[in-house]
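Below is one structure, written out as structure tokens; the observations come after it.
The other protein chains are all here in position, but one chain of the complex has been omitted.
And now, chain A:
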Amino acid sequence: MTTILRTENLTIRFGGHTAVDHVNFEMPEKHFKSIIGPNGAGKTTFFNLISGELKPSEGKVYFKNEDMSRFSSVDRTRKGLGRSFQITNVFPNLTVLENVRLAVQSKEKIRYQMFRHITSYPSLIKKAEELLEVVLLLNKKQAIASQLSHGEKRKLEIAMLLALDTEVLLLDEPTAGMSLEEVPTILEVIRRIKQQDNKTILLIEHKMDMILDLSDSIMVLFNGTLLADGTPEEIMQNETVQNAYLGGSYNEHHAQS
């Protein structure tokens, strides 16, 4: 299978602290990989390096064999690397539908035709509604985004990310800050995306059940280094991983969820 995303010796230092330390990883097309690791392991920093929010001190990110070093995060999104944030990122005063519509129309150039009434673009609205259906938010399409629950905002954010139609989705803790009732629906949403859209997905999560359920492979970060990378079974049986991370904390997580 072709590799769509890979890093080469990816490293970032903040002063004396090395947050991500020479990480080499590869991601085949249409693959679902999760990143786990204790807090402070460098997971979100690793995401930020891939998406271009941060510049590496050393090493490179390759997307479809192209060096991404000179591209900004906006350029990378246009090229097909879309990311969600740990904190929800939606336009609070727009309706749910408008939020998605904006993402759907984002690829268009600014032209004077944009002054026509929105109803003269039925395909645009239809596409936005389809995406809301995928994330189970269609019944709230006229609601103002700021009035949604935290979980619904995360779903809306995922719909916007899907609207950008990027080949790779970087999902940073989609269940963070969510109530227990909301978790199963977001799990359902991600499962749907995995099955229907055949996207390449890289997920940061703490909920192990969810990770084991969805992932084709799991990579473990510990103190900024890549500790292990393999199938869920391999990772669960890997002694280094168990000692370094899973051991007690996995059981705790399991008991909680």
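Some points to look at:
The criterion applied here is as follows: a residue touches a chain if its C-beta (ideal position, glycine included) is under 8 Å from a C-beta of that chain, and two chains touch if they have at least 3 such contacts; residues count from 1.
Definition applied: contacts and distances are computed from a predicted model.
The listed choices are "Multisubunit potassium/proton antiporter PhaC subunit", "Isoquinoline 1-oxidoreductase beta subunit", "Branched-chain amino acid ABC transporter permease" or "M48 family metallopeptidase"; the UniProt protein name belonging to the chain that is not shown reads "Branched-chain amino acid ABC transporter permease".
The residue from A:61, A:134 or A:160 that touches the chain not shown here is A:160.
When the whole complex is considered, the residue among A:11, A:77 or A:200 that touches the unshown chain is A:77. Residue-wise, the contact with the chain that is not shown comes from A:107, picked out of A:107, A:126 or A:150. One chain is missing from the display, and on chain A it is touched by residues 73-74, 77-78, 89, 91-94, 98, 101-103, 105-108, 110, 114-118, 121, 124, 146, 160, 164.
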